[in-house]
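As you look at this complex, bear in mind that one protein chain is not there, while each of the others sits in place.
Entry: chain A
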Amino acid sequence: MNPVNYLYLAGLLFTIGATGVLIRRNAIVVFMCVELMLNACNLAFVTFSRLHGNLDGQVFAFFTMVVAAAEVVVGLAIIVSLFRTRHSASVDDASLMKL
């Protein structure tokens, strides 16, 4: 199977993730879309690693996974506390950070 197809898939997943981040209001869904974008990137890394025949991309993929895991911990904690105080998980409700 042609490895370039994986790159198309990665692009598709990234686009879906980005679209989700931009158009969805629910913080959990936005969060999942961010994860989708990260994994699309991971897929691209691994594919390029395969294409070029070295391991650099795979190493980066692992790094991304570790960072994503840490980010999930923090992000979920923020979302939970936000939900507790405002009884809503809509990102548009948390719009106080402006002049």
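Definition applied: a contact is a pair of C-beta atoms (placed from the backbone, for glycine too) under 8 Å apart; a residue touches a chain by one contact, two chains touch by 3 or more; residues count from 1.
The rule is simple: contacts and distances are computed from a predicted model.
Entry comment: the absent subunit's protein name, as recorded by UniProt, is "NADH-quinone oxidoreductase subunit L", drawn from "ABC transporter ATP-binding protein", "Succinate dehydrogenase hydrophobic membrane anchor subunit", "NADH-quinone oxidoreductase subunit L" or "Alpha-D-ribose 1-methylphosphonate 5-phosphate C-P lyase".
One chain is missing from the display, and on chain A it is touched by residues 18, 21-23, 25, 30, 91-92, 94-99.
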